[in-house]
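Excluded from the complex is one protein chain; the other protein chains are retained at their positions.
Letters A and B name the chains as they come in the text, with residue numbers starting at 1 for each one.
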Amino acid sequence: MRGKDVRLDKVMIRFGDATAVQPLDLTIEAGEFFSILGPSGCGKTTILRAISGFIEPTEGRVLIGGEDMVGKGPNQRPTALIFQNLALFPLMSVAENVAFGLEARGVSRADRLKRAQELLDLVALGGYGDKKPSDLSGGQRQRVAIARALAVEPSVLLLDEPLSALDLKLRQHMRTELRAIQRRVGITFIYITHDQGEALAMSDRVAVMSRGRLEQVATADQLYAEPATPFVATFVGEQNVLRGKLMRTIDGIATVETAVGRVEGRLRAEIGAGAEALVMVRPERIALGGNAGNSVPAKLVARHLEGPSINLDCEAAGQHFMVTMPNGPAVRDLPEDLVLSFGRDDALVFAEGALANG
Amino acid sequence: MSTATESPAARLVLNIYVGLFCLYLFLPLAVMSAAAFNAYPYPSVTQWQGFTLEWFVALAHDQRLLKGLLNSVIVALGVIAVSIPAGLAGALILTRLSERSGTFLYSVLVSPVLTPGIILGISSLIFWREFGVPGGLFVAVMAQSSFIASYAMLLFLARLQRQDRTLEEAALDLGARHTLVFRRITLPFLAPTAFTAAVVAFLQSFENYNTTVFAIGGEWTLVTEIASRLRFGLSPVINVVGVIFVVLTLLAASAYVVLKGKPKR
Partner (left out) sequence: MASLARAYGKLLAALICAITVAWVLVLIVVPIGAMLEQSLWWRESGGDITLSIDRLYNEIAVIELDANTATDPAKRAAIESTLEQKRTEIATLEAQETNPPKMYGLANFTRMSSLHLYIFVRTIFYALLVTLLAFIVCYPIAYAVALASGPRKTVILTVALIVPYAINELLRVYAWLMILDYRGVINGLLAWAGFIDLDAREWIPFLENPSAVFLAMIYTYVLFMVFPMVNTLETLDRNQIEAARDLGASTWRIHRRVIIPHAKPGIAVGCIMTFMLSAGSYSVPVIMTRGQGGDWFSQLVYRQFYESNNWNMGSAYAVSLLVVCTAFILIMMRLFGVGLRDIAK
């Protein structure tokens, strides 16, 4: 199996009056594990269905391996889709399910069942061919769905939140397994999820979407450390958000007047003095005491023990700060009055804009 | 028999009422059945002249009734052949149309169910005469199918509403052509309903009178033949037909209860 690249060329999708996907360009490399991450209703499933051929883009083109897919139905594209509910055929045996794609290609019964057996072995379900999907557990069904999709030797495997129905333990196990399968077969995986943990853990690159727009396409590390927009900054991981007015910018370091005083941070937007600005600091980048560039006197309101770490809820001039510290002797018996400090590099300054959770 | 929310007195009254209602339903059938075994040549249970099976023998030699039975079966099979595909096609269209644009088509397709049977018979009779087809078995098939197809469609619609669309999409995505998807996914899913619909269609057709009597012309089915006998004189042979109906129905109902009562795997 060889992966193919997928290119969305000025793709826009509209249902009636509602625009589900704003015009966007996106290139997914061959053999890449690519995730599209976003809250429900952001348009990610629509994009997936446009790639697999269940809907035609209103404008623009979908190219797979450089070939224009216009007018090609889902049964004519080199893609295979793993559905959110898996969509295993309940009236067929597991082996027949896996062999179905080959049946559609006119492969003889003996050959396709032999191939199905190989694939079931691959996903460690060798002895389950004669069972019905309803006799299997959630994780096993998951693997049948993967085997069924791989049977047609797709160049691109599309996955629509296939792990969402599983419990937490199994989900984490399946993440590793999916990643391993992708490495083994080497084809392009496009993975749709609203769960940032899944996207960050498995993907080579992640696209973050919001309201039908692409917010950022980057590696997991880049998304976390260098978010491009306030939405990405707040959707991926936690943030303390301070609202204020941009005073000045010197060498990329912006000074913002906020309720807790002047705060300095790296400017991530093209705005000038006087503009409304957002300052974001991750809870784990804030230290107690010291002088790392910005320091804010605050009162400790509550402590939330998480096990290995602890979250401190602090307040300064009506502004709440969440501070995450490793659990240990240093965070026991804290005084009520604290000084929070964070470096200029750890604070990011954005133009006022939409955040992930309100 | 009743709910725990009633007072005991109300429950007693309700139970008595239900009992009387069951009597009302079954007593006439019992009377009719009993008369089939009475040697008295006029159907009666009050003038009992001894047990006999001679009316069963008479039925076995009654050529017109037997021919009617054959015609009934032919018509019923014809109705199945017409109404199952029609009902299925209508249901498939309606499940894919939006609520708004589907409502008009839906109204047209269910309207025969709400139309008096004699009118379906009359309109078919007039329509087919234009093509030189006089009343007969063919027109009866067409007239009955017009409303039996609606019943079939309603059954298919109910089933399709419970269908998981992603199954068809998954099959398409795996490279299957639409015909294969239909054959391997949609039809197997609908097969139990098609069977039910065929049974319902057969029964509806077999026992239909009001539509058939207008459409049948000079031919006859078992039911129209019974009706014309009833108009001129009563004979215990008709009671024998009734007994056979009752026995067959009871057998089918018991089979149903036994099957339904079985615990599921």
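Quick note on the criterion: a residue touches a chain if its C-beta (ideal position, glycine included) is under 8 Å from a C-beta of that chain, and two chains touch if they have at least 3 such contacts.
Everything quoted here is computed from the prediction, not taken from an experiment.
A.B. asks: For the full complex, which residue in B:Pro116, B:Pro134 or B:Pro188 touches the chain that was left out?
C.D. replies: Residue touching the absent chain, from the options given: B:Pro116.
A.B. asks: Suppose we count only contacts with the excluded chain; which residues of subunit B make the list?
C.D. replies: 1-7, 10, 14-15, 17-18, 21-22, 24-26, 28-29, 31-32, 35, 42-47, 82, 85-86, 89-90, 92-93, 96-97, 103, 105-120, 122-127, 130, 142, 145-146, 149-150, 154, 168, 177-179, 181-182, 203, 206-207, 209-210, 213-214, 223, 226-227, 230-231, 234, 238, 241-242, 245-246, 249-250, 252-253, 256-257, 260-261
We take it that only the chains that are shown with their structure count from here on.
A.B. asks: On a C-alpha centroid basis, what's the spacing between subunit A and subunit B, in Å?
C.D. replies: Computed from C-alpha means, the inter-chain centre distance equals 56 Å.
A.B. asks: What does subunit A use to touch subunit B in their complex?
C.D. replies: Where subunit A meets subunit B, its residues are 52-54, 73-76, 79-81, 83-85, 87-92, 100-101, 103-105, 148-149, 151-152.
A.B. asks: List the residues on subunit B that touch subunit A in their complex, please.
C.D. replies: Of all residues in subunit B, those touching subunit A are 164, 166-167, 169-178, 180, 184-185, 188-189.
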